[in-house]
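One protein chain is absent from this view; the other protein chains keep their places.
Chain lettering (A, B and C) follows the sequence in which the chains are written, and residue indices restart at 1 in each chain.
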Amino acid sequence: MGNFKGHALPGSFFLIAGLWWTGKFSLCYATRRSKSTGVVATRALQRRLEVIEGTVMLSFSVIGMLAEQFVADGPHLHLYDYAEHRWNHLMNWQHATMYLFFGLAGVVSLVVHTTGVAPLALDRMLLALAFFTEGFLFLYHLHGREMLDVHVHQLLLYAVFGGALTSFLEVFQRGNILLELLRAALSLLQGSWFWQIGFVLYPPSGLVEWDQKDHNSMMFITMCYCWHLAFALLTVSVVYGTVCWVVSSRSKRAQPMEMGLLKASDKDLESEEDM
Amino acid sequence: MGNFKGHALPGSFFLIAGLWWTGKFSLCYATRRSKSTGVVATRALQRRLEVIEGTVMLSFSVIGMLAEQFVADGPHLHLYDYAEHRWNHLMNWQHATMYLFFGLAGVVSLVVHTTGVAPLALDRMLLALAFFTEGFLFLYHLHGREMLDVHVHQLLLYAVFGGALTSFLEVFQRGNILLELLRAALSLLQGSWFWQIGFVLYPPSGLVEWDQKDHNSMMFITMCYCWHLAFALLTVSVVYGTVCWVVSSRSKRAQPMEMGLLKASDKDLESEEDM
Amino acid sequence: MGNFKGHALPGSFFLIAGLWWTGKFSLCYATRRSKSTGVVATRALQRRLEVIEGTVMLSFSVIGMLAEQFVADGPHLHLYDYAEHRWNHLMNWQHATMYLFFGLAGVVSLVVHTTGVAPLALDRMLLALAFFTEGFLFLYHLHGREMLDVHVHQLLLYAVFGGALTSFLEVFQRGNILLELLRAALSLLQGSWFWQIGFVLYPPSGLVEWDQKDHNSMMFITMCYCWHLAFALLTVSVVYGTVCWVVSSRSKRAQPMEMGLLKASDKDLESEEDM
Partner (left out) sequence: MGNFKGHALPGSFFLIAGLWWTGKFSLCYATRRSKSTGVVATRALQRRLEVIEGTVMLSFSVIGMLAEQFVADGPHLHLYDYAEHRWNHLMNWQHATMYLFFGLAGVVSLVVHTTGVAPLALDRMLLALAFFTEGFLFLYHLHGREMLDVHVHQLLLYAVFGGALTSFLEVFQRGNILLELLRAALSLLQGSWFWQIGFVLYPPSGLVEWDQKDHNSMMFITMCYCWHLAFALLTVSVVYGTVCWVVSSRSKRAQPMEMGLLKASDKDLESEEDM
């Protein structure tokens, strides 16, 4: 799938995942802080969100795996081409393997949040493994390509391994809003960077082709990556702010007696500072 | 021992270790959760398991060291060949050194769990050192080989150093079921990958030899490693599920009055979420 | 800005930041220990200091960005030179990007410490990202330069990434005086090293030029970096000692009855040891 669409598709997936995570974690955090709705309601809500997430992740992964296998020029489950004595469509198999681990993460998330048999943090562990496997396959994926091609994919690895590290830290620091939002931002960064890779390597007709060996392009691309990061941070903060504002205005309407809310959230800050 | 058997043997050891660890940690975790058997019983059981593990680890290591020294073409404890002015069977000495550190880990585990003189976490520290030494020796073991040979051993290092890191983290987070199962999975991965290396580098007669310089083989092997990881995760989850099911059904039979068990395990989940 | 002034300017910024941080954290720590002033006063003081810091950081960053854009030979917001088909003043754009992330850290610090909507540790997270981005851009900034030029910038990266790591650890260990002073020391190191780079690469007229390919110069420069570190540590300890002494003598004057102060600080030490 070395073409524009092959990068736009996963890019869109990761953009959606990043937005979803930002929204979910902001909602959970804001609800926890405002303490207006009962604790039980919050937990039920959170579990329902997790189940939805697991289901969507699983179905996207299955669809992705099937698509990689059964597209027109796909391997159709044949791994080795005995006629020509070579591996059959290795690229598609690699992408299917990436989807496989995200699918596993989806299954485990469902098992963890619908039954009580597995330890809770297992969903983060599997997510970390899925990100790690994605980065691992990309790492050994780049031999013998053009300098710019290698560089843009290497930059991608920062977001991928950053996501793996953040998820792994969440195994030990579950519910840390900063790690959760950082993971969401890195996912947004990954998504928008996939789109950028598509535009750089396979410019849609009408746009000028990039000089793949120009040193200045490399420097520009590196800087461009930082702008994508700034953009991802901005998106996260806008979504976070909106969700917080909505939750807080709702909880105010629900409990008009509780006039000391602002003061309460101020106290919250103080108590955090004490810690 | 650069042959098929020389890779199948350690591979089998690590597969057994991985299965043992999965079973042991699942059992301890499930017993702790069900809370049906008394706490003392659990602890006595756990200590007996640890003593068995230490004994087996120690005896395997001693057997391994003796085998490496006294096989037909072994060094028979001679380190330097004065006749030809060169080191004598360095490979065997290196493998014996690897066994030595696992033997040390076994001795320490026995000392820790039968006497009370050493701090408890010392067994994990020595296990981490044993894994680290294994990886360290492999790392400086690969100069001047074929590309594919180097690559399959490099992939092995991810599992080896992963195991070292996980054991080291357990020094500080003892009893974290996720770290324990991750270590078991990495051990399974290492074991099955040793077998894979044997098949790739020394294909049994009847199989086609691999082209050691083909770039596509490298990419396939990398992907194959991920499948081994997926397989290891699957094995761990199947063993874990079985053990949990057995323990839970037994504890139900033992205490038929305690009908609220499912609810209790549910509460357990909730309390974990609180944390 | 490849000239002497272009290195002296950021160097001065980081020197000021290092001194400010040393003073601020020493003051907060000393006040907390002496417990003479009320807790509320301390917290109000700390918040005021944070707001000042955020404001200054933000304005410096904006001034920096404007300067990089609108100096005589700057890009004036034009990114691409369509006439000559090449990127326009990429260096200035890169430096502006670095300032951008420190500006973001300033904005977030203001939001965190004036309103209560964001989690407290967010200011450290953004500071870590700002340091990381600075190091990241430097890392891909050095292709094709002279050996000595590359080396002095690589040494700089130790201080930059060290600052990023320290800030990131502070997300989880907020208020740890050692991490805070280490960050201040690394900032001082970075500042004085920027000055050193200026002197090495663009020696002011009158000084001998450095031989950029001499191996001995490289070894001297590496050692020199350690001396800058020792100097930074010395500065931090002098400032820390002065602040502690002033706070302690003031609190003594304020509460002459409390004669057991030295003993109290001794107890403090003991209780730390207990932990």
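Just so it is clear, a contact is a pair of C-beta atoms (placed from the backbone, for glycine too) under 8 Å apart; a residue touches a chain by one contact, two chains touch by 3 or more.
Given the structure is predicted, the values throughout are model-derived calculations rather than measurements.
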Interface partners of the hidden chain - shown chains only, full complex considered: B, C
Selected from C:I16, C:L45 or C:L233 as touching the chain missing from the view: C:L233
Options B:L120, B:M147 or B:V238, residue touching the unrepresented chain: B:L120
Which residue of B:I52, B:V71 or B:L90 touches the chain not shown here: B:L90
Interface with the unshown chain - residue positions in chain B: 43, 86-87, 90, 93-94, 97, 100-101, 104, 116-122, 125-126, 129, 133, 136-137, 140-141, 143-144, 171-172, 174
Touch list for chain C against the chain that is not drawn: 29, 158, 173, 177-178, 182, 215-220, 222-223, 226-227, 229-230, 233, 240-241, 244, 262, 265-266, 268-270, 272-273, 275
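Following the convention adopted for this analysis, only the chains that are shown with their structure count from here on.
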Central chain (distance from its CA mean to the mean of all protein CA atoms): A
Turn needed to bring chain B onto chain C - CA fit, degrees, nearest 5: 180
Gap in Å, rounded to a whole number, between the CA centres of chain C and chain A: 31
Length of the line joining the C-alpha centres of chain B and chain C, rounded to whole Å: 44
Overlap residues in chain A, where contacts from two or more other chains coincide: none
